[in-house]
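Encoded as structure tokens, the structure appears first; notes follow it.
Let's look at chain A:
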Amino acid sequence: MQQKVEGYPLKEYTTKIRQIAKEALENREVTAIIGWRKKDFWWQSPVVFLEDPADVQQLVWDPFTIYSPVKFLLDWQESCAAKVGIFVKGCDSRGINRLLQDKRLERERVAVYGVPCGGKADAEKIRASFPSKEIKSVTLIGEELVLAVGEREERVKAEAYLLDKCLSCRHPNPVVYDKLVWEEVSPRQYADESRFARVQAVESLVTEERFAYWQRQFDRCIRCFACRNTCPACNCRVCIFDQAEPRWLGKANDPADTLNYHIIRAFHVAGRCFECGECERICPAGVPLQELNRKLIKGINDAYGDYEAGLDPTDVPPLGTYRGEDPAGFDES
Partner candidate 1 sequence: MPVTNEGFEPLIVAFCCNWCSYAGADLAGVSRMSYSSNVRIIRVPCSSRVNPSFIIRAFQRGADGVLVAGCHPGDCHYHSGNFFTRRRLTVLKQMMEYLGIEPERFQVRWISGSEGAKFAMVMNSVAEEIKRLGPNRKLRDVR
Partner candidate 2 sequence: MKVITEKINYNLLREVEEVSGQKVSACFQCGKCSGGCPVVWGMDVLPHQVLRYAQLGLVDELLHSKTLWICASCQTCDSRCPRNVDIPKVIEALRLIILRNKGGNYLHPNDLPARVRENAPQQGLVSAFRKYAK
């Protein structure tokens, strides 16, 4: 289905975002704004903190505002008592709920500006088709990606160049917000089918192949803990992996310790992960962490009923509750 240009106009989004930020700062509703700005390269739209209304011109909304701004709220709250405004995509908004459910965020200290999201572009996929150095800008118009490559303008079908996580996104519209920046978009077709496709592919392997597959992945892990640091579900004040007494995780680079880390990290987000994919995006070693997180989501859904984290901050995550007639994944005889 062809989406109309006016349905998802990035330029107007940006204008609206700047306007909201400016008003909020000028009216002193908030003392700072967290959003995205453009950096040096076409694929970079990192998170930015602004305090001066004059700076709002830096804010952008483009195909690369991928980064989740949510985890910065923890630092903000720790360091100052003032109210902050934050722009969130659908996935980011579930991170807000994640922090609320974990009682790590005081709702009244955050103004949430929801940005309905048409999906973000995958720079890797673009680089594979176009010479990176010649790309000047990338924008999304409807269902088309428009690239300025050298002197030409290229128009391609956006779906082929979106992030995998966006193709399987079930909640492109923010689920919690004080103000919505634009009209809601409709969720992508086939999102449900692609959600567990990678998990199923790994599941179809035999035990030894699976082990070999994951060893290949984890061999690259340098235990930089970036996946943990960026994950809104990993919001403990002091992570067990950082503790010395008891020492839960060995410090040396032992493959068993790496496995320990990945098992326990995944276990700690089981029933709490809301599939923002930040862990996998940020991983410098390309470990497909979503395949692990989503496996647990799939397992919990199958055993204990469908549950999506980050939709309702008042419910209890699946591992915090039970039913007498629950099935077990082991021999109960």
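On how the list was made: all candidates are chains of the complex that A comes from, given by their letters.
The working rule: a residue touches a chain if its C-beta (ideal position, glycine included) is under 8 Å from a C-beta of that chain, and two chains touch if they have at least 3 such contacts; residues count from 1.
Because the structure is predicted, anything quoted here is derived from the model rather than measured.
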{"item": "Of 1 or 2, the one touching chain A somewhere in this complex", "value": "1"}
{"item": "Residue ranges of chain A in contact with candidate 1 within the complex", "value": "202-203, 207-215, 240, 248, 250, 252, 254-257, 259-260, 262-264, 266-267, 270-271, 292, 295-296, 299-300, 303-304, 318-319, 322-324, 326-332"}
